[in-house]
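Note that one protein chain is taken out, while the other chains of the complex remain in position.
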Amino acid sequence: MNGNRFGRLFQVTTYGESHGEAMGVTVSGCPAGVELDEDLIQRDLDRRKPGQSMITTSRGEPDEVTINSGVQDGYTTGTPVGMVIQNKDARSGKYEPYVTAPRPSHGDYTYSAKFGTRNWGGGGRSSARETVNWVAAGAVAKAVLDASDHDVAIKAHVNRIDDIEAPEVSFEQLLEHSEENDVRCADPETADRMQERIEEYQAEGDSIGGSIYFEARGVPRGLGAPRFDGVPARLGQAMMSIPATTAFEFGLGTGATEVTGKERNEDWEFDEGDHPETVSEAGDPVPVGNDHGGLQGGITTGEPIYGEVTWHAPTSIPKKQRTVDWETGEAKEIQVVGRHDPVLPPRAVPVVEAMLYVTVLDFMLLGGRINPDRIDDRPGEYDTDYHPSSPHNE
Amino acid sequence: MNGNRFGRLFQVTTYGESHGEAMGVTVSGCPAGVELDEDLIQRDLDRRKPGQSMITTSRGEPDEVTINSGVQDGYTTGTPVGMVIQNKDARSGKYEPYVTAPRPSHGDYTYSAKFGTRNWGGGGRSSARETVNWVAAGAVAKAVLDASDHDVAIKAHVNRIDDIEAPEVSFEQLLEHSEENDVRCADPETADRMQERIEEYQAEGDSIGGSIYFEARGVPRGLGAPRFDGVPARLGQAMMSIPATTAFEFGLGTGATEVTGKERNEDWEFDEGDHPETVSEAGDPVPVGNDHGGLQGGITTGEPIYGEVTWHAPTSIPKKQRTVDWETGEAKEIQVVGRHDPVLPPRAVPVVEAMLYVTVLDFMLLGGRINPDRIDDRPGEYDTDYHPSSPHNE
Amino acid sequence: MNGNRFGRLFQVTTYGESHGEAMGVTVSGCPAGVELDEDLIQRDLDRRKPGQSMITTSRGEPDEVTINSGVQDGYTTGTPVGMVIQNKDARSGKYEPYVTAPRPSHGDYTYSAKFGTRNWGGGGRSSARETVNWVAAGAVAKAVLDASDHDVAIKAHVNRIDDIEAPEVSFEQLLEHSEENDVRCADPETADRMQERIEEYQAEGDSIGGSIYFEARGVPRGLGAPRFDGVPARLGQAMMSIPATTAFEFGLGTGATEVTGKERNEDWEFDEGDHPETVSEAGDPVPVGNDHGGLQGGITTGEPIYGEVTWHAPTSIPKKQRTVDWETGEAKEIQVVGRHDPVLPPRAVPVVEAMLYVTVLDFMLLGGRINPDRIDDRPGEYDTDYHPSSPHNE
Partner (left out) sequence: MNGNRFGRLFQVTTYGESHGEAMGVTVSGCPAGVELDEDLIQRDLDRRKPGQSMITTSRGEPDEVTINSGVQDGYTTGTPVGMVIQNKDARSGKYEPYVTAPRPSHGDYTYSAKFGTRNWGGGGRSSARETVNWVAAGAVAKAVLDASDHDVAIKAHVNRIDDIEAPEVSFEQLLEHSEENDVRCADPETADRMQERIEEYQAEGDSIGGSIYFEARGVPRGLGAPRFDGVPARLGQAMMSIPATTAFEFGLGTGATEVTGKERNEDWEFDEGDHPETVSEAGDPVPVGNDHGGLQGGITTGEPIYGEVTWHAPTSIPKKQRTVDWETGEAKEIQVVGRHDPVLPPRAVPVVEAMLYVTVLDFMLLGGRINPDRIDDRPGEYDTDYHPSSPHNE
């Protein structure tokens, strides 16, 4: 409604500005009994952290998370998980020239037009710093999925920078290679070329766009609530919430325009045993192929869900640009200084994964596949063997 | 949540299956005082109606809407507008072979996997017939916008079928030409080529994909609630709810990967008078160019909002295909008969427009630009000059 | 948000005015596989229907429901259940004098103040006629509960009219006697006295207040999401939505002010076998007594949930009263004619029960006790033995 909450049963509520006191995220709807601690969340925050390589901003944020509630003796209690990440390395001074003279193509003007004011330090709430909250929430969602009976695996990598496109990679390659290089491209050779290209633009004081390929495996079939809460619709909302995104695709994506029905339609055959959910003797219908991206009629087929998200080039570049000052009424030249990324997808990989974890878990809760109250038993069955956290157990 | 509602303050709730008794839509949150009647809604329904040309299904639905509530003496009363459209030409018999043997790439299997059953006639609730409800709701939203002080204009056209792409068209061309041909492409020459191509596929018993370009003008700046309710996120959800869509883009879309920051960034200059909202002497900052698609930081800049949506080829084709019957345990050959569209975008134009109307109005209500209770005066001011509908006025 | 929707996972959306074309209700979130038809819903509508006795309005509405969607071959399909009830006996003429001169203590003035207009015939949307939609939705909720593995029983009766109070009755008495008399009081002797009293007021052209006692048995323990979605909070919202209600209580209610902690606190003992959910050898803790009304910390204990709702006297009375005409600027005398109830609780009994069914089911879905997609198997397990409705099965 007012932009600071995502999710239906698994609800993520966030606050924070780039140069404010702290970032904060409340995860409500996390089942009890899930192993969770700050280290586990920290691992994902570290992957998103600024300053991790030459092609990211040099802002020095440790991004250390504190869990204020919802966890006891290393396990969630079913009550909201409140987390805070202090902002440590804010240097607002550099942003003073832009207070009344908006930086080109940033959110400066629109935030001021909406609110009549804005927190101008570091872009305030329009900054991608906000996504630190999302990654923390995604780590919680991942912990829930890992603790469940399901075997969901999610991974993303950078598949395009400028006109350099990665070849198709297997899910195993994704898992194995995408975190090995600074670009986060699972094809090492392409990663090198991308890195080189990014450095060229960086050297020119310019920036460049790119895209991310994502894949989710093990998401049970039958999830998604058409017509307005289908998986494509909610994934679309999730991905288009990420700052600087301009496109969301799944399955054949924009390429679907040139594919005929005969080419794209996939016959059904009986599952021959490699689909873990099959329990009938006859087997279950499985599609021959996955041009449908794991989704038919807005509902999961059990096949891998995959797609792409596009980012435009970062708007903070040292090039001289022109703006106007609405206080003085004068046009002026500005140069955006500060510590900025020359390209967005490499640091956005954990953000895309986080939004996938949150969205997939939310659908699994809505579809009754995970007990919304506690992870350790099934809905409908009552567990008299309570497991309250006890000081005597230690 | 469970898929049958869209919108936050302007809420659209729908029901209905392709071969069920009737389709129904409840529009809640429509301000009072808006001129509305069945004829006005019918005009848009007729644009979506089946059987309107050689390249649409021949199903003979009159699609006549009945307003059951919320309107009195030709004006809305602020209470929910309940509408019903009877299904008249349902012929379920043809769908019997698919009851336990899913059609390739339809929603047959996933609906059954989710619900353990499904309304199989004509695709039941997974059918695009549902969008008749959306067009009715969009017509109500359009009526509200038209009655407001704002001057919002929305139009879409088919800009790509297979590999045939329309040249860039002006908004005026869109308004003037897109309804002139069966393809709904605003460039007449391209429309002819598209029509020909579609007929070729149709003759081969095949179908083809395509895309729609949309544009919204006059949407006030300052709308959209980042980070999760930004305009791109909610538009993305809206468009990815439309059946058979595979991609949503705005601004440069997927093309943004190859554009550098220097190329894409747009300087600010002072408005020189052609932006209606400017009231200060100094003028207001306006961007030089619109690669940003009217949206910065998820909030409207006041520039036109534009983008594209992609559809895959229709899955109902007369080609012989293979499926399995989960009741008999046998594989079998099927041939999808029935009355179907060889391409989706032409009939989806009014659907895209409807989702835009609903989404834009919702943001205008959320942003306080339109009185949520009544259209005839401004919030905060009390109008003692009541205008209740009176029998003595007639 | 805008008043026409109730429920979280089990969502009820309504429309309709007293003298409009039709009333309508969409039930979204009803699991598939539930036996449901119009007769079943009609049985509850008939209990709420006007004209059923001397102490109800004589308006002649048959209140016949049509199911437009969501049901196939007598079972729900998981898609929304759309229902319509035509208005047949609207006589708006009598309401003309009140178009610009509000009836005392009705919603006439406030609806006009809010919307700048209103549907004035029969009170329009402010009329209790709206509750016909709620009773239809409640019947669907009841059908879902009946089809589930749970054994929920809900019943209400009129326990107070004026200063006549019914003695405490057992749940069995409630079930057996509350529908036996026109007052719907489960104590026959009290019912007679209430009936007499009501007729006295009716004869004087006056009306009187009263209250309803409700009880829900078999609601599983552990339901309710504190702090803002606890069962008391959501029941409170449900009951205070019913027209003309002025108080909601549960457990000791307002009487709790005079009870000490020692008196009210209830020891825990081991369940000795009469609580069906107990499966452990040790037994389960059960409270000795039920002053807590089945709810502790906002969550169900498994004990019966009970409480009371109060109605003020109907405001439509034939007495001469004074009002002002905002069009003419003149004060004037009016006399509310029409067909009205001299007391509200008797006809409100099915409405209270409906709101209980809807609220309880919603909590059971939220708590994972009922599969949100289908009633016939458990979440987490995949049923390959599909039961699609088949013409060949008949």
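Order of writing sets the chain letters: A, B and C. Residues in each chain are counted from 1.
We take it that contacts are C-beta pairs under 8 Å (C-beta built on N, C-alpha and C of every residue); 3 or more make two chains touch, one makes a residue touch a chain.
What you see is a predicted model; the values in this text were computed from it and never measured.
Undergrad: Just to verify: which one of C:75, C:120, C:213 or C:248 makes contact with the chain not shown?
TA: C:248
Undergrad: May I ask which residue of A:49, A:103 or A:118 touches the chain that does not appear here?
TA: Checking the options A:49, A:103 or A:118, the one contacting the hidden chain is A:118.
Undergrad: One chain isn't shown here. Among A:22, A:40 or A:153, which residue touches it?
TA: Once the missing chain is taken into account, the touching residue is A:22.
Undergrad: Which listed residue (C:152, C:191, C:348 or C:366) would be found touching the missing chain in the intact complex?
TA: In the complete complex, the chain left out is touched by residue C:366.
Undergrad: At which residues does chain A meet the chain that is not included here?
TA: Given the touch definition above, chain A has residues 1-5, 8-9, 11, 13-17, 20-24, 26, 28-29, 32-33, 66-70, 72, 75, 77-82, 84, 96, 99-100, 112-120, 124-125, 326-327, 372-374, 376-377, 383-384, 386-392 touching the missing chain.
Undergrad: Which residue numbers on chain B touch the omitted chain?
TA: Spelled out for chain B, the touching residues are 9, 149, 220-222, 277-280, 282, 284, 366-373, 378-380, 382, 384-385.
Undergrad: Spell out the interface residues on chain C facing the chain that's missing from view.
TA: Interface with the chain not displayed, on the chain C side: 1-6, 8, 14, 101-102, 104-107, 109-111, 113-114, 125-126, 130, 160-163, 201, 206-211, 221-230, 232-241, 243, 245-254, 256-270, 280-285, 287, 292-293, 295-302, 308, 310-317, 319, 321-324, 326, 329, 331, 366-367.
By definition in this document, only the chains that are shown with their structure count from here on.
Undergrad: Measuring from the mean C-alpha position of chain A to the mean C-alpha position of chain C, what distance in angstrom results?
TA: Taking the mean C-alpha position of each chain, the two centres sit 43 Å apart.
Undergrad: Between chain B and chain C, what is the gap in Å from one C-alpha centre to the other?
TA: Chain centres of chain B and chain C, defined by C-alpha means, are spaced 37 Å apart.
Undergrad: Take the average of all CA coordinates in chain A, do the same for chain B, and state the distance between these two points in whole angstrom.
TA: 27
Undergrad: Multi-chain contacts in chain A: which residues touch at least two other chains?
TA: 221-222, 280, 282, 284, 366-367
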